[in-house]
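For reference, the structure I am asking about is given below.
The other protein chains are all here in position, but one chain of the complex has been omitted.
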Amino acid sequence: MADPRFFDNCGPLSLAEIAKLSGATIAFDSGVPVRDVAPLDQAGAGQIGFCDNTKMRSALLVSGASAFIITRDLADAAPQAASRLISDRPSFAFAKVANALYPDASLTWRRDEPPLLPIHPTAKVGAGTTLGLGVQIGAGVEIGRDCIIGANTVIGRGVQIGHNAFIGAHVSISHTLVGDRVYIHAGSRIGQDGFGYIGSAAGHYRIPQLGRVILQDGVEIGANTCIDRGALADTVIGEGTKIDNLVQIGHNTRVGRHCVMAAEVGLSGSIELGDFVVLGGQVGVADHIKIGSGVQVAAKAGVTGNLAGGQVYGGFPAKPVGQWRREMGAISLFAKGKLRGNVSSGGKD
Amino acid sequence: MADPRFFDNCGPLSLAEIAKLSGATIAFDSGVPVRDVAPLDQAGAGQIGFCDNTKMRSALLVSGASAFIITRDLADAAPQAASRLISDRPSFAFAKVANALYPDASLTWRRDEPPLLPIHPTAKVGAGTTLGLGVQIGAGVEIGRDCIIGANTVIGRGVQIGHNAFIGAHVSISHTLVGDRVYIHAGSRIGQDGFGYIGSAAGHYRIPQLGRVILQDGVEIGANTCIDRGALADTVIGEGTKIDNLVQIGHNTRVGRHCVMAAEVGLSGSIELGDFVVLGGQVGVADHIKIGSGVQVAAKAGVTGNLAGGQVYGGFPAKPVGQWRREMGAISLFAKGKLRGNVSSGGKD
Partner (left out) sequence: MADPRFFDNCGPLSLAEIAKLSGATIAFDSGVPVRDVAPLDQAGAGQIGFCDNTKMRSALLVSGASAFIITRDLADAAPQAASRLISDRPSFAFAKVANALYPDASLTWRRDEPPLLPIHPTAKVGAGTTLGLGVQIGAGVEIGRDCIIGANTVIGRGVQIGHNAFIGAHVSISHTLVGDRVYIHAGSRIGQDGFGYIGSAAGHYRIPQLGRVILQDGVEIGANTCIDRGALADTVIGEGTKIDNLVQIGHNTRVGRHCVMAAEVGLSGSIELGDFVVLGGQVGVADHIKIGSGVQVAAKAGVTGNLAGGQVYGGFPAKPVGQWRREMGAISLFAKGKLRGNVSSGGKD
């Protein structure tokens, strides 16, 4: 799964090794070694998935994974030819396997190849591209023609950048594929670890982040904005989308084409935005929300449910803007004691 | 208009060139070449302005511009000796002209003079000023006496800094004039492009940002704060104003003297703040708002209308703080069902 341009796989692991490091119990060992982790619905040969949710029993039944970490009550639902491990907390065990396979996922260079030169000998830089002083470019990076890379910017191993990019000073980019005509202003952080942990009474266990960031053609990003890479999937910013300063975009979020986000917007993880979505300043969106194309959200709104396309929303929780304004107006009138006639009735209660 | 210390003008352009690049149609060509863009009310000889708003007909009539891009219904309102181009979208055509005149507006060095040395030979650094390692100082920069410039900080071409400045590590400054006794903490971004686009069904077109940032004497700025330069005007932070971390200040905003902004405040564009204004943490202010001197705005408020000076406001939309508190209290009591007597009436009303 994990893009080898950015991640080094330390597998394979035997089922015995997995049992030992994860604390899971072997129910059946097919003998097939585990080379990778994958989501249940995308897993194939040599890959391990997990399931801790009886509602996903049917997905488990048809998964192509070679091995599964499951709760005891799902033991019968995994394909019987596949290896199976039983765990009280399959997600935790799975994260431990992922960490064992990719112990260096946070690194922006190969573990044993820290940069010795600012521009790695294997990096390719296109004609007409200007590099500011102090720029660092990692192994295997490819940068297209006629780009500007600002002073002290650091581009991690394997990053691909198209033509005519403008990148400001002090930017860091890793684990990322960048299209043509992309602007990234000073101090933005693209591709670092997403914020993923599994909690327990002993603390929070880091889930390795094995996805990428993809910035499509014409994307523009302000200063000091952060876009985290995905956990198993990618974080994607669609073509032509413009993002202002100090915006947060969490892992696995997929933004459509030609969206606009004003400053200090916060998108948590696994959000889906359609095309031409406009988010006002300081808008926040909860995780796993879907926002339809053409939606506009007024500044400072908090989006806690899916929003149908083509409409304007505001408030917290976000609702159609007309409704929100009526509610704000009603509160004001009510507090002034002027709404009596509207709210009283002649009946009994 | 654009300060030549920061921007290189590629003009002049003939009216035929402008028509071709902007898609506008020539109604009259006076033969005077266009060397610059300007706001309608500030434009003079050799400059082009635009007007797409019939309410600005009178401003158009008295504008000193040598050329105009206007909608057809305003064709008669432009001074008849001036060149005139007709466009369905004058603002879009104007932005294209601005981009043609200043194609490198985002750059922090001259297109053909990328820095070869960390300290440009033409830069002047005053006595007693200490530069951290990795500092980069561009062409024509002037820094006064007894300043501290932190490690890896990058100062773009033409920036002027007064005496006794303290600038932290990893700061980027461009297109900016800085007074005396200014503090800028680590990672702040001063002077990058404002967030200005003209939308269309085909996407969003970048408006070149041709103004500056001006930080007056005694301004202090926290860490990772962003202050964008103006579009045609300047972004100004008045004397003695103190700004905390992670604050966003949009283009063309003018902040008065001795204001205080707590962390994560967001000011969008073209806002005017008086003197001694205090904004609590996470306050947001919509564009083109005016806030009077001495105003205090409670944390998290959202300012959507002008605020008269000398008062305290809170809530979203921001209102006098007493009113806001009454409304919050009324909601709580109402939801508990304890407000019946207050809102109902037995009599007439």
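For reference, chains read A and B in written order, and residue numbers begin at 1 within each chain.
Just so we're on the same page, a contact is a pair of C-beta atoms (placed from the backbone, for glycine too) under 8 Å apart; a residue touches a chain by one contact, two chains touch by 3 or more.
Because the structure is a prediction, the values reported are computed rather than measured.
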Quick one: say which of B:22, B:47, B:108 or B:152 touches the chain that got left out. B:152
Residue touching the undisplayed chain, where the options are A:187, A:230 or A:314: A:187
Any idea which of A:54, A:106, A:122 or A:306 touches the chain not displayed? A:106
Sole contact to the chain not displayed, among A:141, A:154 or A:167: A:154
Residue by residue, what part of subunit B touches the chain that was omitted? 130-134, 148, 150-152, 166, 168-170, 183, 185-187, 218, 220, 222-224, 239-240, 242, 244-246, 257-258, 260, 262-264, 281-282, 299-300, 328, 331-332, 334-335, 337, 339-341, 343-349
Missing-chain contacts on subunit A, rising order, are 106-109, 114-118, 134, 136, 152, 154, 170, 172, 187, 189, 192-193, 195, 197, 199, 203-204, 206, 224, 226, 228, 246, 248, 250, 264, 266, 268, 282, 284, 286, 302, 316-317, 319, 323, 326-327, 329-331, 334, 340-349
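The definition used in the following text is that only the chains that are shown with their structure count from here on.
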CA centroid of subunit A to CA centroid of subunit B, Å: 31
